[in-house]
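Working notes, beginning with the structure itself.
Shown here: the complex without one of its protein chains, the others still in place.
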Amino acid sequence: MPETVFRVDQSQSMREQEVPGHNRWHPDIPAAVSVRPGDVFRIECKDWTDGQVVNDDSANDIRDMVLDHNHMLSGPIHVEGAEPGDLLVVDYLDLGAAHSGASGVGDEPGEGWGYTGIFAQSNGGGFLTDHYPSAGKAVWDFHGKYATSRHLPGVRIASNVHAGLAGCAPSAELLAKWNRREQALIDTDPQRVPPLALPPLEDHALLGTLSGGELQRAAREAARTVPPREHGGNVDIKNLSIGSRVLYPVYVPGAKFSIGDLHFAQGDGEISFCGAVEMGGYVDVHVDLIKDGVNKYKATTPIFQPGRHEPRYDEFVSFIGISVDEAGDQHYMNATVAYKRACLHAIDYLTQFGYTGEQAYLILCAAPIEGRVSGIVDIPNACCSLYLPTGIFDVDIRPTGDGPTTVDRGQCATAS
Amino acid sequence: MPETVFRVDQSQSMREQEVPGHNRWHPDIPAAVSVRPGDVFRIECKDWTDGQVVNDDSANDIRDMVLDHNHMLSGPIHVEGAEPGDLLVVDYLDLGAAHSGASGVGDEPGEGWGYTGIFAQSNGGGFLTDHYPSAGKAVWDFHGKYATSRHLPGVRIASNVHAGLAGCAPSAELLAKWNRREQALIDTDPQRVPPLALPPLEDHALLGTLSGGELQRAAREAARTVPPREHGGNVDIKNLSIGSRVLYPVYVPGAKFSIGDLHFAQGDGEISFCGAVEMGGYVDVHVDLIKDGVNKYKATTPIFQPGRHEPRYDEFVSFIGISVDEAGDQHYMNATVAYKRACLHAIDYLTQFGYTGEQAYLILCAAPIEGRVSGIVDIPNACCSLYLPTGIFDVDIRPTGDGPTTVDRGQCATAS
Amino acid sequence: MPETVFRVDQSQSMREQEVPGHNRWHPDIPAAVSVRPGDVFRIECKDWTDGQVVNDDSANDIRDMVLDHNHMLSGPIHVEGAEPGDLLVVDYLDLGAAHSGASGVGDEPGEGWGYTGIFAQSNGGGFLTDHYPSAGKAVWDFHGKYATSRHLPGVRIASNVHAGLAGCAPSAELLAKWNRREQALIDTDPQRVPPLALPPLEDHALLGTLSGGELQRAAREAARTVPPREHGGNVDIKNLSIGSRVLYPVYVPGAKFSIGDLHFAQGDGEISFCGAVEMGGYVDVHVDLIKDGVNKYKATTPIFQPGRHEPRYDEFVSFIGISVDEAGDQHYMNATVAYKRACLHAIDYLTQFGYTGEQAYLILCAAPIEGRVSGIVDIPNACCSLYLPTGIFDVDIRPTGDGPTTVDRGQCATAS
Partner (left out) sequence: MPETVFRVDQSQSMREQEVPGHNRWHPDIPAAVSVRPGDVFRIECKDWTDGQVVNDDSANDIRDMVLDHNHMLSGPIHVEGAEPGDLLVVDYLDLGAAHSGASGVGDEPGEGWGYTGIFAQSNGGGFLTDHYPSAGKAVWDFHGKYATSRHLPGVRIASNVHAGLAGCAPSAELLAKWNRREQALIDTDPQRVPPLALPPLEDHALLGTLSGGELQRAAREAARTVPPREHGGNVDIKNLSIGSRVLYPVYVPGAKFSIGDLHFAQGDGEISFCGAVEMGGYVDVHVDLIKDGVNKYKATTPIFQPGRHEPRYDEFVSFIGISVDEAGDQHYMNATVAYKRACLHAIDYLTQFGYTGEQAYLILCAAPIEGRVSGIVDIPNACCSLYLPTGIFDVDIRPTGDGPTTVDRGQCATAS
């Protein structure tokens, strides 16, 4: 294994690490370490909540999550010679779970287990929060490169490890642009629950080694980590897995690359907001630079090439959604509504096999479903489609003339 | 080849066929033919415009298209024993282009050639109409199961034939619901160009053998064919290709299944609205019924299983879009905007290799791109990703340190 | 469809066609037609037996086959400018079955149906002839790009059309070399049944338009079509399907390319000798030349690139064979014995599900099994492995703790 340039003790909060990471984006967060183009190295990561979730059968931890503490990132990593306008080439050579001791399972996410959660509507919400407003959780047990969950019997998924979140630090100008446009959105409905967006927040902010007044000043303008943005950030693309190459635009000298939010596996959309199989772990990368790459390739957002190790699932039962919502209201070319409806149809289908709605929701979050923008021009309805791999189930879930066989599958973890 | 139950003379309009098809949805359109569960048969189809596009180097035909004439469908096909609440099982056993004579190329789309068009903003528009408001066209020459275009040099795509549009006739109640909700949308901005949706229109309506007063009455309430709806319809899902099985909800006795809008190939989204490689041709299907299937599987929209013959492309250059529009305005969790931005980034990238924007747009329409809903929960930004297969190009389009090599690729067909 | 340069009336023998083909290899067979590099054209083909097999439930036709009549090829096709030492580039743009009339099924193989046979040991034999010495047959009904057989219930296979046999005519020198080395083999056991190899034979020889003394002379030295040789010939590689590109060495001016032995589908090995789903049909190709390609690429045999349309099967039950034969005798690094044992193990496995040995044998012939040379260095045992796709069966054939469920599957067609 390559040299570890950012080290994490999984049993400690990111705040207590020898070199702490950060949970906001700001150009002034000091680099934690410096590397050179051509280097290969390891970065260790905490799970995105920094250890707020435990391996038990209650969803109280999900319900009571301190969201302003998330996502906890490793970095920034200074890359010698990187200048604004370059593309930082990151080859994801390997990614994996945190290792526990000989017993196989430790206390921290990634140490032999991970979790998928449904946030309560009053604290975070998620894609289907109007249908599933209460907190839920499934704990996944890792068996090598496969995972099962006692909360989702009959399902077994192959790992497709990736970092949900990565990117280079924004410049001050880019950061200001983010804050302006997101605040403008918030201002359209400031009291909404869940909120439309998250403004900078000093509370719970961790900006590496910044402290005192410097920390206060930066935290007041530092961007939250939740949304994906031009630099990448929380894109939650499951295909950025082992073997993929990503070209990240550079905005500040040295690039200041950070990464976190590791997922053992995820379906397209990560639809519950805490929807991947979340864990701490490690990332092995090779870095390089394409000088002036932003201009050369008009690459104002990351460009990537998927890797060769994605697990193969080639048989699917697939569902369609159009942009008419559950109330029957017509939306104009709205792919978000269309994908939501496809998800709801898939959940309806799975409930016929004995899963509860919450369980089915969690399966769609974590399993290698594919979510596609199928038709996006046929006014007024967008059409999205969702591909559910049959190979993750221990029974045949394909439709037949006899209809489905319903089996009691219990329930996921719920809040008390 | 199986028996042809719906026959089309490609050289004639659908109106002039021995048994005409239809270009609206209505339960009262008389069945053109009756089949039984278990039957295997062939359906012949005109291209969706019923022959309005010609094999030349001008986009005037696209610019001047009579859109109210589209889509021209084959059917309805009555399936014995089908009742409301059943699922009609359709196995797509084979699909292909219309055959021309020994010379290899005929006058009609599908006879050795197909087309992809960009509608003018004033007449139809499309996903990127604000960026490409003028009519454009590419003619594709078919070489067996592959196609090239003199208007898009350096690109060669594998066939992935599918019907963009298929489904069972709506019941009167379902039709009324469609009309209500779409009119409500239109009413929010009745003068918009392009319009938000298309209301029923007597002009140009063809409803099979209906005529006179019956035709008038039905045409005034018959639904337009453009959008996908609960029954399926114009879903434009490229994965409904050879070998796929689709379960369509039945709403009227006999199902009254219709199909059309054949595509030699298409990318996810069919992003220009006339974005597939459009053609006339044939569909060979096997049909069956799952009695009471809508209840058994909670299947209020079609459910499908993709087939085994999709062409394999496994190397991609991929692009990301988030729900911030070109003006920099922030949209809330808008996957449509996110996918649009991913498309625009892909076009920007391709222009660095010498394609014009219009050419790149047409490539994304017709080539086997994959469009995914990657992250749909990270407020306020949806993230979509677009996978451009490298294998369709005659040069290596992967990013390198040296930057792209720009080659003059000419231009697509444009309007005079 | 492209222009047909070699036309076949399926209802007539190849001998009766307007321009007859040939069933031997010889440089002096006159070209049937001439094409130019860059041309796209269609070639029609009879099934390899020239119509000796019928669509019935008896294997008498297989038992009584006149083998010396096979394989009946279409060609030779003269390619302008081709010279010895060039590589003839053949792009397989499309391949398909012969078309019958509107009723869907005709009398000739390829007209809606095909067949797989087991030759009797006394007339042809096959890979497992010591185990299955009697003639057997399965007739396959084509349903678009899928086939089922009333003789093999519970199996459905996707088409993977390819030509079992293609290549350029040998030069006189190459032909003489073939005859010398094959006769030397025959001479080691001239009375063997089945024979070790097949020497030139005037009886039943068809050499295009050659007749009289010219025919007699050439037929006495013309090579039989059964074996693959340096030029390609009867390679029976299932991966030379739609979209593949093959580079064939050229030995005579004009190349004199011929093709035939079309298969709807086949497993690796075509293990019964008549083991593919045999049919007549058409091939659409594009041809080109790499001048001096044999030297440029040291290509003394064909080089090829598989296409993109191979049907996907990604779940397998797999079997192993080593080079110890059924009698327990040890062979040294013999991959043929190893693959035979893997086949026999697969057959044993399938019989536990209710198939007879003959049925299982026929399934392995025609289904998309993969046969691999796994270990070829571990003295004294070669190891081959056979991958049986689970997706072709209507039941789950994966091993479980409960053991297989045996169902009566009847029997294939047998000889009276």
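Think of it as A, B and C in the order they're written, each chain with its own count starting at 1.
Note that in this section a residue touches a chain if its C-beta (ideal position, glycine included) is under 8 Å from a C-beta of that chain, and two chains touch if they have at least 3 such contacts.
None of the values given here were measured: they were computed from a predicted structure.
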(message) With the missing chain put back, one of A:2, A:85, A:195 or A:253 would touch it. Which one?
(response) A:2
(request) Taking the full complex into account, find the residue in A:143, A:192 or A:220 that is in contact with the omitted chain. (result) A:143
(request) Give the residue, chosen from C:257, C:319 or C:393, that touches the chain omitted from the document. (result) C:319
(request) Based on the whole complex, identify which of A:112, A:228 or A:357 touches the chain you can't see. (result) A:112
(message) Residue by residue, what part of chain B touches the chain that was omitted?
(response) 312-315, 391, 396
(request) Since one chain isn't shown, list which residues of chain C touch it in the complete complex. (result) 87, 126-127, 164, 177, 181-182, 184-185, 194-198, 226-230, 232, 234-239, 247, 268-273, 275, 288-293, 296-306, 315-322, 324, 328-336, 338-339, 341, 345, 348-349, 351-352, 370-385, 387, 398-401, 403-404
(request) Could you list which residues of chain A touch the chain missing from the display? (result) 1-4, 40, 91-94, 99-100, 102-104, 112, 143-146, 158-159, 242-243, 284, 286, 307-313, 391
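We adopt the following convention: only the chains that are shown with their structure count from here on.
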(request) Could you tell me which chain lies farthest from chain B when each chain's centre is the average position of its Cα atoms? (result) C
(request) Would you mind reporting the rotation angle for the C-alpha fit of chain B onto chain C, rounded to the nearest 5 degrees? (result) 180
(request) Call it same or different for chain A and chain C: same when shared residue numbers make up over half of all numbers used at their interface. (result) same
(request) State, to the nearest whole Å, the distance from the C-alpha centre of chain A to the C-alpha centre of chain B. (result) 33
(request) Just give me the whole-number Å value for how far the CA centre of chain B lies from that of chain C. (result) 39
(message) Two-or-more-chain contact residues of chain A, please, as numbers and ranges.
(response) 315
